[in-house]
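Note that one protein chain of the assembly has been removed; the remaining protein chains are unaltered in position.
Our next item is subunit A:
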Amino acid sequence: MRRPHRSRVKGATTMKRILLAASLMLAGSLALAENQLGGIRPVTPLDEESEARQIPNVVNSDVRQVRNYPDQPPVIPHKIDNYQLDLNANKCLTCHSRTAVEVSQAPMISVTHFMDREGQTLASVSPRRYFCTQCHVVQHDVEPVVVNGFVDVDRVLDFMRGKKEGGQ
């Protein structure tokens, strides 16, 4: 009496599971088709070879860019192709070192770059600040692949002030 009943229930749950799995897969594939998992991830299936994207141009305007927050390392507004930056030579300092700025009229590296980790100012660039491209990077002329929700602190302050004035 019990046995057939049990097996009937079991059969029903299996059926339900299959249906659930199928609907999930369908929903998943729909979401995939809708989203295309864009951004930096390539859309081509793994077993196919995608077409190489065009290498974007480096911004070479020589116009200094705004910093998004005070201690942001400034971005490099020019090309740095084949700039040698190793133990032997630092091409960046050809123009940006303290003694070179008179000739180059380039911005001098910040005074913080002369400080060691204890805050002692040294006579020349501190070794921990020597490799410029650890923090400073060039920009490419492209649309951002991921939407950036960053809000400048000044805008936050404006918002706060507006709220205060509105409240009073």
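Here is the rule we go by: contacts are C-beta pairs under 8 Å (C-beta built on N, C-alpha and C of every residue); 3 or more make two chains touch, one makes a residue touch a chain; residues count from 1.
As a convention for this text, contacts and distances are computed from a predicted model.
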> Considering the UniProt annotation of the chain absent from this complex, which name among "L-arabinose transporter permease protein", "Cytochrome c-type protein", "Quinol oxidase subunit 1" or "SUF system FeS assembly protein" applies?
Replying inline: "Cytochrome c-type protein"
> Which of these touches the unseen chain: A:44, A:84, A:121 or A:134?
Replying inline: A:84
> Looking at A:48, A:102 or A:143, which makes contact with the chain not pictured?
Replying inline: A:102
> Going by the touch rule given at the top, which residues of subunit A touch the chain that is not shown?
Replying inline: 60-62, 78-79, 81-82, 84, 87-91, 94, 99-100, 102-105
